[in-house]
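All protein chains but one are shown at their positions in the complex.
As written, the chains take the letters A and B, and residue 1 is the first residue of each chain.
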Amino acid sequence: MMSDAPGCAVRTVGITKRFAGVVANKSIDFDVMTGEIHGLLGENGAGKTTLSSIVSGYYQPDEGEIYVRGKLVRINSPKDALKLGIGMVYQHFSLVPRFKVVENVLLGLDVAGQKTKDLRTLANAITQRSAELGFSIDPWAEVSELSIGERQRVEILKVLFRGASIIILDEPTSVLAPVEVEGLFRTIKSLASQGRSVVFITHKLVEALEFCDRMTVLRSGTKVGTLSKSELQSTREIVQMMFGAEIEPTATRAITRVGDEVLRAEGIVVENDLGQEVVRDVSLTLHGGEVLGLAGVEGNGQKELAEALAAIRPLKAGRILIGGKSISGSNPAEQYDLGVAYITDDRVGEGLVRDLSVSENLVLKSFRRRPYRKGFVIDWRTVEKETDKLIEEYGIVALGPKSIVRTLSGGNLQKLLVARELSSKPIVLIANQPTHGLDARTTQYIHQKLIEQASQGRAVILISNDLDEVFSLSDRIAVIYRGEIIGLLPREQATREQVAHLMVGLRETSGGAQTATETS
Amino acid sequence: MFVSFFLGSMLRSATPILFTALGEAYGESAGVLNIGAEGMMLTAAFTAFVAAASANSLLVGVIAGVGTGIVFGLLFAVLVVTLRADQIVIGVGFDIAAAGLTSLGLRVIYGTAQLPVLPSREVVDIAPLSSIPVIGKAFFSQDAMVYLAILLVPVFYYVLYRTRFGLKLRTLGESPMVADTAGVNVFLMRYIILMLVGAMAGLAGTYLSIYQVGFFRDDMTQGRGFIAIGVTMFARWNPVGVFLASLLYGGAESLAGGVQALGFLRTIPNEVVLILPYIFTIGGLVALARRARLPPALAKPYRREL
Partner (left out) sequence: MVDKTAMKSVTLRRALRSSGALLRPALSTIVALVGAFVTGAIILTSTGFNPMQVYYTMFQEAWYTEFGIRKILIETLPLLIIASGLLVCFRAGLWNVGCQGQMIIGGLLGNVVGYSLGTVPSPIIIPLMLIAGMIGGMAWVLPPAIMKARWDLNEIVTTLMLNFIAIDFELYLVKGPLRNAKISTHPMTTPIVATAELPKIPGTQVHIGLIIALALSVVVYLLMSRTTLGYQFRVLGGSTSAARYAGLPISRLIVLSLLISGATAGLAGAVEVAGVMRNIDPEWVPSYGLEAFPLVFLANFNALVIIPFSFLFSTFLVGGDLMHRALGLPIFFIDALLGLMLVFFGAAEAVRQLQLRWRGKKD
């Protein structure tokens, strides 16, 4: 058994975790020293959240060991983790909006085995602690009434009151305005100076560079490396670690002649379910025959943008024109009829009905159209024939058109989704993370399909956080960051490095990172 | 005189609903919808009666009834929390089975003979308050169970809104994941809550058969379990609201009974008054529960999935 370096707060050895055939963490060795701020970097799906969830007890590893302060431990639940002094602040879901601030803080408290405090005492303590940290929160306010920045502070307070000595923050600044980020970092710094360890999960390099003592980069479930800030010469190194080495993609599309404008969005603003603006004043145009690659790390407003274009989500401001005609207040079915197909990233939630068969799912949006519909009857035979064709064409592994979707694996589900959306010969295809979590062969197949669409004169918006994909398929590349399009270039003028930097909020590639100017 | 009688009977009629609804409020706040409340009440009513009759003691009946409720609550928990079965299907199954089993049991045990007479319920007279004209007898001269039900209201309210236990409970219904990450054992807690729900339904059924009516009749719950569920919903799971709504229900029911017994207001057909409790439930739902924010996790089994 290895003895840890003195001052090592938490150490993982060989952590491996699998979910339904996907290996989320592959034999990860990771350590955090006492009093350090350690950044955990990587794109989405790299395994950062999984690793942290294991350390914080929400999941259990399939293989590997965890050492806390030198001792081998078994963490079977968040409760165990909290007892060991490990607390995690999740990206979402940690607060109950209907409860008051003080109640939310109380929730975490009791479990840590601390002395039970009544609400009033706790409220006073909250007020005091916030003052120390330089902000003020009304402990009796209902969380749903707080702004996002304020809710974040409550999250921090929760953690602090738990007395955790090892604090993991999962993308804590993803919803903060720059000014609020300052305050957060002040807090984190004082935590570290108190001897606590902070693990800071982020995809925003600029923040990691500013505040972390060391950074560990994960990619596709494995640890690529750990660097300390002092060792770092330029941002290039880290970006390479995060996104992979620069290889010229083998299958680059030839730039084709671009046709007429088919879709135009003007100044659209979209809110998410919580009422926050996540798409801010976005304008773009799509032309027939082109692929517009929209690069960005998940959580920067892409999904809501896609939903707005597909008329699933209403616009707060701005307008969308299809073929020159404004579509406002249309519903998804009408949009589909107008020729806008949308491959959702939420395969099993919205994209498919799991208890229905393959062919039944295939006509989810098109069942009203001929040839599937005759009067008020659905001609299943035609549907099944079409399904057979598509199963064959896309290589979907299923017994047949009648097999229940629930039995299909992830890759096949996605193929089904793609098959469905493409089969309607749409004018505009919105593909949101279409190859997320798929094996190489399926990915290649879907890429070919997307290229096919464009070569047949259709417009494709490819929303993706995979740079390889974006570069090999797109004619133009845009980057979405915090709800805004912060770069729009023809592909031949863009470099992977540049785009990677934009995705994490940096404007320039250099030894000194420069933050992208952000409007609050 | 009539008013006094009416008020007293109102409290007695309200009691079974109150017991059940208090339990349901906790259950639903923790994210579990117990549609089987009707069946639990009925079964408890039956076992309470049989036990009380055999032992010639109301107390034994109460123990039996509450015990029955707890057992069924536990069974429901195993099916719904651990196996994650559909709460509606299991609940309705309980209701149907209970109706059959209790009526079967009644006949098997007593055949066609006359049902034994239970010891009469003891009225606890709180002198000198009971001497207050009109309301004295109604409010302060009731049996112990009625007092228990009323006393439980502030207790349930306090625990739910002012203690850590209640906070954890409500978190279960709002977001089980938050509770889980805060270290709450979601499964254990739901088990405990369901046993409580069962116990309360048990109390309700017990009261109905051995206190309020005095014997067991086929299907004697007559939908009270569902009315309690409706009450819980439009009282927004607040024990005080539940109490007030139960009183209103009690008023409706005892009005119906009074009209029948006293032949009051002959111009209004009996049946119209009989349907008051049900109209009341629907009316309450429409008036108060429209777009009510159900606990987001209601009736959804919990599993860990980030």
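Here is the rule we use: contacts are C-beta pairs under 8 Å (C-beta built on N, C-alpha and C of every residue); 3 or more make two chains touch, one makes a residue touch a chain.
What you see is a predicted model; the values in this text were computed from it and never measured.
Set against the missing chain, the residues B:Val3, B:Leu59 or B:Val89 yield one that touches it, B:Val89. Touch with the chain omitted from the figure is made, among A:Leu72, A:Ala131 or A:Leu399, by A:Leu399. For the options A:Thr407, A:Gln456 or A:Thr495, the residue in contact with the chain missing from this view is A:Thr407. Even with one chain removed from view, subunit B keeps its contact list with that chain: residues 35, 39, 79, 83-86, 88-90, 92-105, 107-108, 218, 222-223, 226-227, 229-230, 233, 269-272, 274-275, 278-279, 281-282, 285-286, 289-291, 294. By the touch definition given at the top, subunit A reaches the unshown chain through residues 19-21, 312, 331-336, 344, 349-356, 360, 363-365, 367-368, 373, 376-378, 380, 395, 397-399, 403-404, 406-409, 441, 445.
Note that only the chains that are shown with their structure count from here on.
Interface of subunit B with subunit A (complex): residues 162, 164, 167-168, 170-171, 174-175, 177-185, 293, 304, 306. Touching subunit B in their complex are the following residues of subunit A: 49-50, 53, 56, 58-59, 77-79, 82, 88, 90, 93-99, 103, 106-108, 110-112, 116, 119.
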